[in-house]
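Here the complex is missing a single protein chain, while all its other protein chains stay put.
Showing chain A:
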């Protein structure tokens, strides 16, 4: 427990569902981005998985849409302390995309239109834990929230859910991404409050 702040009560406790430590609930959908929102036309959009041996698996927008679609409803947690519960998405599971991808890699680095990168263990993309989503709350995903498509990995802090995702590179070594290089935690588990390096 920290040092008590004289006169601080905080919001009523009973209204708060179980949140990871240090998080508060928001009904809005705040935006955290490091630069301008890239505008990605659908006719040239593609998603690429590249293995550690250089083999590439590509999907156009139409090909992605033709894959089996899932509709996860998940809680999301941003490192800037807000959490949003019960968000509903539509997209393709990484299990579907990784089917038939032969790899011995332990890590993945997602990369985005606009140059953003983020890293995570490959196992965290498997077993129903991650999707490439294109629809939020029944509507096409807006650009400022990562449209046309973003990664969704809700069990990690939301910066791991790369906006404007264009592909995943599978790597043998762990390669820190954009925020990970700038002092944020390499893994980013909200329930263990892994916000920054050393947490």
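By our rule, a residue touches a chain if its C-beta (ideal position, glycine included) is under 8 Å from a C-beta of that chain, and two chains touch if they have at least 3 such contacts; residues count from 1.
Going forward, contacts and distances are computed from a predicted model.
Within the choices "Urea ABC transporter, urea binding protein", "ATP synthase subunit b", "sn-glycerol-3-phosphate transport system permease protein UgpA" or "Oxidoreductase", the name that UniProt assigns to the complex's undisplayed chain is "Oxidoreductase". One of A:35, A:68, A:86 or A:100 touches the chain omitted from the figure, and that residue is A:35.
Only one of A:7, A:86, A:100 or A:138 touches the chain withheld from this view, namely A:7. Interface residues of chain A with the unshown chain, by the touch rule above, are 1-11, 13, 21-22, 24, 26, 28, 30-38, 78, 80-82, 114-116, 144, 177-179, 181-183, 196-199.
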